[in-house]
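A single protein chain has been omitted from the complex, and every remaining protein chain is retained in its original position.
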Amino acid sequence: MARGREWIGFAVFAVLLTAFPLVAPESIVDIGVYALIYGIAALGLSLLMGLAGQVNLGQAAFFAIGAYTQGMLVTRYGVALPVAAVVAVAFAMLAALLVGLPLLRLRGHYLALATLGLGIIVTVAATESDYLGATSGIYGIAKPEFGGRRYDSAAEFFWLLAPVMFLAVLFARNVVAGRIGRALGAINDSEVAAECLGADTFRLRLQVFVLSAGYGGLAGVAYVHWIGVVNPNAANFPLSVEFLLMAVLGGLGSVWGAVIGAVAVEFLDEGLRDVIPRLIPHASGEVQLIGFGVALTAVVLFVPGGLYDLWRRAVTRLRRRSATPAAPSGSTVDTTDETPVLSRPDRPAPGTTLLSVEGLVRHFGGVTALDGVSFDVRAGEIFGLIGPNGAGKTTCFNIVSGVLAPSGGSVRLRGTRIDGRKPHVSARARATRTFQNLQIFGSTTVRGNVAVGRHLRGRAGLLRAALVLPARAEERAIARSVDEILALVGIADAADRPAADLSFGRQRLVEIARALALEPDLLLLDEPMAGLSGGERADLARLLRRLRAGGMAIVLVEHDVEAVLALADRVAVLDDGVLIALGRPDEVRHDPAVVAAYLGLDEDDEVDETADDPVVRAAVRELDGG
Amino acid sequence: MTDLGQLLLAGLSVGGVYALVAMGFAAIYAVSGVLNLTQGEFAALAGLVAISASGNGFPLPLAALLGIVTVVVLALAIQRLIIAPVRRMTTLLSIILTLGVSTALKATMLLIWGPEGRGLDPLPGNDFTAAGVAVRSQYLWILGVSVVVAVAVSWFYERTLAGKALRACAEQPVAARLAGISVARASLVSFGIAGLLGGIAGVLASPVYFSAWDSGLALGLKGFVAATLGGLTSIRGAFMGGLVLGVVESLVAGYIDTGLRDAVAFVVLIVVLVARPDGVLRRQVAARV
Partner (left out) sequence: MLDVAGLSAGYDTLPVLHGIDLGVAAGELVAVIGANGAGKTTLLRAASGLIRPTAGTVRVDGRDVTGQPAERIAAAGLAHVPENRLVFPSLTVADNLALGGWTRRSARAGLAATRASVLDLFPRLTSRLGQAAGTLSGGEQQMVVIGRGLMAGPKVLVLDEPSVGLAPRLVGEIFAALGRLRTEQGLGILLVEQNARAAFRVADRVAVMDRGRVVTTGTPAELALDDRVQHAYLGGGYQA
């Protein structure tokens, strides 16, 4: 979304917030207060679910922690409201840190249920603790008082809370649009690709989890000053469900969506409480939950992207109708240029060993996929890794790129061991990869994809997101690098198109551009030629040669033997988990063991030009003359 | 010592109920990776329906049957209308979906039956005392029936072709389809089984633990914890997990603090998830090559 349009959105929001208590009747403003309070918690939840793809079914627990802490500090210890608020929010975030550290390593649905349990644990703890007031809880919390004025009417409280909400939304929006949000979006689309580009998924998820809990705690602080009381029900499950509905209805990960969702749900709540007793006279208790349950199920089934998604689709449809047809896509790369590219002053000199693989072993259950593979790759060379199906190339490649851990042996990047460590460690050491089964970040544009590649070249974290200016300068620098790389690879014309819309071959180029954005010294390419047309293959080969000339080391895994033999400086051949040949292409081409491996000959067969078998003869002739 | 015996018996009894609910979780999850959070509501609803039927003059066995059948039909409907249509189902998505359904179900039960809890008439039998321990006959019924049901379900999955076909769908859905087994229908059947198990749990539990519109929440969550203890895909593990959880809960409530009873399950859950995410009690399955 263009910056200009965003500012309009915020301005409108500010105006609405200010005008609302002036135009609406008291009872409606009352609902509005609840919408603000719960909306802050829902905003945090939406951030977590949308950005980190994690479900927190216990947001009410952090809400309650914030509420109880604030209540305690203000009533029992006479702490000033703002100070207590900071402590209360910090407490909620601390709780999230403690819970998140062990739990965020789990698969998503386990986290969801663990957080659900957290809500129940908090409820029970609050009920059982006399210190916390047991079932009565803490009461007598005064309405806020600043500068001698008491903010106790709905309108006054609303105006007090409005700037808080505004800042909360602003901050959230900056997180979403910035480096962290981009990385998390990438993780959501393809965790492995994001890791290989340097995103420390665990740390990022933990950060968002803690942030989201902070929002929950802040909402609790507001709640306690409005209601004046907090009891164990503040952590109860239906409240967590209500937050979930707000986030889902609005659209996960959408900042504005959460706000709209909160308003919608509060009005739905009020409406149902009104309507149901009129339809069914004896109805009592929390019957409006029917509405919540139906709404939650219906939204997930029919409008999974929430209201925000509906809005976005409508806008896109309008834009498409008025858009000019896209310029014919074509390579903008000078097809004769062979000059070196992307060299780096700090890069190791050509010939230096960058990657050192020793005695690599990998078992899968009873099967040995790799049995002692060793080789090294040097700066300024293209290294090919070939072998028949089932030879172990993919396994080897995955271990070298950090996606898989070996059962034995070691992988060293410039002396640092990276085997068994997460891929972002390799990325930090300037080694990255592309994927045979494309791992495009489908939720963003081509530009967005390549920008993720710059993740490690930026430093803006959550805190900087709040302070807009420093992050902006960094973003501009990132945008410039992205443009350069797009032009280099030849996809600059598609920069603002959704990456998922591109043809297969161009998506391949996007992945390569993305990897190059990291400024790697070692580039690992997993079957880059597959699915490319003849012309596209030639262009790619040319690009690779230019990168090599700039001092990069490139490892190619390929089934297209001819392409590898033509391009590589050295080639390693795997068969049955063992290295059967390693050397220059023309050496490997004539190696009898290699020929035998590709043709699937029996061990006792001899490969001989005079052999009877016409297949063997023909194949040997081919490899010879090719 | 009698205290311990008392607590153990009570624990085994509630554990039997948890075990039935837990087996329902495992039955569905193993086949389709869906985590069905309405499992607890199945139990609550079966109890409430049975109570109403019994109140309207139906004899006890028939009332119980009615409750169970209602829930089985509901379970099948949920699978058909809500789970099956979703193209790309993930476990996380199934949690949110079934959460919505369970919330609506809870509130519907509140609407129909009101907020108070009620108890079904107990199954026939006399309470007695043995070795200083007061034995309620209903406890024995619960334990006995849950053991019988567990054996029957185990037999189904391990000795019948249909049960093996369900397991095949869980282990290798592509190969199962190529053998002509409909994975979609397997999912439907697994929901039916879960409904049956939940319904039986509800009808058994009602006389002792009372059925109310919200009794499904705690029961469902604890059943899930028990299933996780057993590895989530193992029926036997779920059964054992239920019993263990029931006993631990009872002991904590008895010796430490009754109020902490509900928290026990979740503390256990978090500890297990962090220490051994694959479950504590699960049998070793042959390694996949």
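Odds and ends about this structure:
A and B are the chain letters, set down in written order, and residue numbers restart from 1 in every chain.
Simple rule for what comes next: contacts are C-beta pairs under 8 Å (C-beta built on N, C-alpha and C of every residue); 3 or more make two chains touch, one makes a residue touch a chain.
What you see is a predicted model, and the numbers here were worked out from it, not measured in a lab.
Only one residue from A:S343, A:T416 or A:S503 touches the chain missing from this view: A:S503. The hidden chain makes contact, of the residues B:L37, B:A168 or B:A238, with B:A168.
Considering A:P102, A:G228, A:P277 or A:P388, the position touching the chain not shown turns out to be A:P388 (whole complex). Contact between chain B and the unshown chain involves residues 161, 164-165, 167-168, 171-172, 174-183, 285-289. Although one chain is not shown, part of chain A still touches it, namely residues 365-367, 388-390, 500, 502-504, 507, 527, 530-531, 534, 558-563, 598-603, 613-616, 618-619, 622-623, 626.
Definition applied: only the chains that are shown with their structure count from here on.
Inter-chain spacing, taken between the CA centroids of chain A and chain B, is 36 Å. Against chain A, the residues of chain B that register as touching in their complex are 35, 82, 85-86, 90-93, 95-97, 99-108, 110-111, 114-115, 217, 221, 224-225, 228, 257, 259-260, 262-263, 265-267, 269-270, 273-274, 277, 287-289. On chain A, the positions that touch chain B within their shared complex are 53, 55, 57, 102-103, 106-110, 112-114, 116-118, 120-121, 124-125, 127-128, 237-238, 241, 244, 248, 280, 282-298, 300-301, 364-367.
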